[in-house]
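Could you have a look at this structure, given as structure tokens, before my questions?
Note that one protein chain of the assembly has been removed; the remaining protein chains are unaltered in position.
Letters A, B and C mark the chains in the order given here, with residues in each chain numbered from 1 onward.
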Amino acid sequence: MNLKNIDKFMIAGPCSIESFEQLLSTARHVKSCGANILRGGAYKPRTSPVSFQGLREEGLKILKEVKEIVNLPVITELMDPRDLKKVYDVADIIQIGSRNMQNFTLLKEVGMQDKPVMLKRGISATIKEWIGASEYISNEGNKNIIMCERGIRTYNDYTRNTLDLAAVPIIKSKTDYKVIVDPSHGTGLRELILPMTKASFALDADGVMIEVHPNPKEALSDGDQSLDFKQFEFLMKNLNEAKFI
Amino acid sequence: MNLKNIDKFMIAGPCSIESFEQLLSTARHVKSCGANILRGGAYKPRTSPVSFQGLREEGLKILKEVKEIVNLPVITELMDPRDLKKVYDVADIIQIGSRNMQNFTLLKEVGMQDKPVMLKRGISATIKEWIGASEYISNEGNKNIIMCERGIRTYNDYTRNTLDLAAVPIIKSKTDYKVIVDPSHGTGLRELILPMTKASFALDADGVMIEVHPNPKEALSDGDQSLDFKQFEFLMKNLNEAKFI
Amino acid sequence: MNLKNIDKFMIAGPCSIESFEQLLSTARHVKSCGANILRGGAYKPRTSPVSFQGLREEGLKILKEVKEIVNLPVITELMDPRDLKKVYDVADIIQIGSRNMQNFTLLKEVGMQDKPVMLKRGISATIKEWIGASEYISNEGNKNIIMCERGIRTYNDYTRNTLDLAAVPIIKSKTDYKVIVDPSHGTGLRELILPMTKASFALDADGVMIEVHPNPKEALSDGDQSLDFKQFEFLMKNLNEAKFI
Partner (left out) sequence: MNLKNIDKFMIAGPCSIESFEQLLSTARHVKSCGANILRGGAYKPRTSPVSFQGLREEGLKILKEVKEIVNLPVITELMDPRDLKKVYDVADIIQIGSRNMQNFTLLKEVGMQDKPVMLKRGISATIKEWIGASEYISNEGNKNIIMCERGIRTYNDYTRNTLDLAAVPIIKSKTDYKVIVDPSHGTGLRELILPMTKASFALDADGVMIEVHPNPKEALSDGDQSLDFKQFEFLMKNLNEAKFI
């Protein structure tokens, strides 16, 4: 996948892959609404080792099947360098999560392979540290990088994180990378996803990544910040009407 | 001034009033570009008592003269309840600055008079604290309030503050007040003012407040974040073309 | 009161003055345990205008009576310059609260009178801003200042605030002022008050300010962080045994 060929990254899908049916129905729906990349986590980083850790290899298998049926490129997270081959086999874009933004081992590994990498900003990373992390990837040869602003940790507890939208024009002025925004993690509140997506596009972001789930109330992770199918349809329609996408 | 009658607050002018000529030339320029309110500080809150504290009464006098010549409503900051009459005499909107967001004495005073009040968010205020502060004003009878997001203090040192744009839809959903954004203080960086203004309007902000100075390099305060005349003209043109105003 | 004459400021008492009986019993108890200054708030700064705002003038009257009966100097907060005479009449030390650290009007007023001032650090004040604020007082002539570290606002939500104990040696190296610590507000958790007090004294703090209430569960404000009489007795005994006081 050549990132240059995509004008707007409309990435959508569930936080975690929970079942074949869940992912298939979500993939079909988001594609029909205009999403051009499917997200779905097989390996999930969680605060506690006893929380749901994702379906792991079973999740990757589901992701591969759904990808082929629906014909939509996919992005999924890599947490352990030893899983690279398995993830590479399925993913069109490899995601490095916030917690691993300075896992330099992992960064170098994805820098040595040829698929695009989406590097999420660390939860308290400075601009300098985030760009430094991207250089651990590009230094190994892979310059196909998407930077994803996903909110920073501040004293402000109304939202899950504080979306630092100024990072969009800053990173665009300092790098040649694509820059996207994750308003789902960035706010943690469903009702803020559409407005913050519009703000992102007003800032010339190259895309957004949005959590969509058939039934957010029953999601195994991040239900509060997931859109259901109707809400996602509404969002895409609204963005189209506003000519943001 | 009835706030309901204004669709978009395009507030522009210098951080500090420095001279009659400085304010007059700025007022004429920003009006010709489409600004509908002139800003200009006579009383300046400063970290150190030996820094420039504003022209004070002399500044208010200049503000009054310029306002009459140019025929533009003005906003200026009140810091001390004992200056209320003097400020009331000139201001169309009375500004309460960030440092005074929880100066409850001052809030009650401006709640008891009949001119609109712009309440800037405290530099580390939560949403609850900011709304609580507005209630100290409205409780006294004055419900003519503009809430101004002006950036919060975080670990992130690339920008002067971190503009918390999610506050715009949040405050609009929880109050009936007008909500505007100050991208000058919110970022501290001239080149971010236009993009963050566009993002603010994409979030349905009711306006912005922008620092403009004839010669930012020689400004007595906040030069780095002030636009010069050409830059402000470009910003207004750009916002018009994008149909944000 | 000459601050130089006091070696360790052991300030104790309720957050708010609630009744004559409450304050008298607390004053007698803390004095018997070795406290040398009584605290008690008559004017209380609160996020919402409909929360309990303190007994105000009635509270000052109680404070004066108790002070005379128990013969203990007192500290109480001034929020409004117009209340200065009333507060001056009772207080041995005038407290400026965190929310008013940059209420420059108030700072100048207490700088022009001759009683000692305790200046609490603003909730997100830098060292430079805190010292700058103290200069608004000293510039007017009053150099009898106590700086009080009371915790700063961070992402960390386990404690109410994050006590920045490094501020103690920093302020002591940069000023001639007394420096004390408020572990009650600084942590918000009763069980941390004793350890953080010991840490403060290990850093050569000049004292601490501790909330004590006859029945913390029924306190009108800050119950969770108040010690009951037995707990305060235990704390003082422990500090004595460790030779911290």
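FYI, contacts are C-beta pairs under 8 Å (C-beta built on N, C-alpha and C of every residue); 3 or more make two chains touch, one makes a residue touch a chain.
What you see is a predicted model; the values in this text were computed from it and never measured.
Visitor: Out of A:Lys86, A:Arg99 or A:Lys143, which residue would touch the omitted chain in the full complex?
Guide: Missing-chain contact among the listed residues: A:Arg99.
Visitor: Since one chain has been left out of the picture, which residues of chain C touch it in the full complex?
Guide: Touching the missing chain: residues 124, 126-128, 152, 154-159, 162-166, 168-170, 173, 187, 191-192, 195-196, 198-204.
Visitor: If the hidden chain were put back, which residues of chain B would touch it?
Guide: Given the touch definition above, chain B has residues 124, 153-155, 157 touching the missing chain.
Visitor: Name every residue on chain A in touch with the hidden partner chain.
Guide: Contact residues on chain A toward the absent chain are 45-50, 79-82, 99-100, 102-106, 123-124, 128-129, 132-133, 135-136, 139, 153.
Please note the rule applied: only the chains that are shown with their structure count from here on.
Visitor: Residues touching two or more other chains, restricted to chain B: which are they?
Guide: In chain B, residues 124, 128 touch at least two other chains, as defined above.
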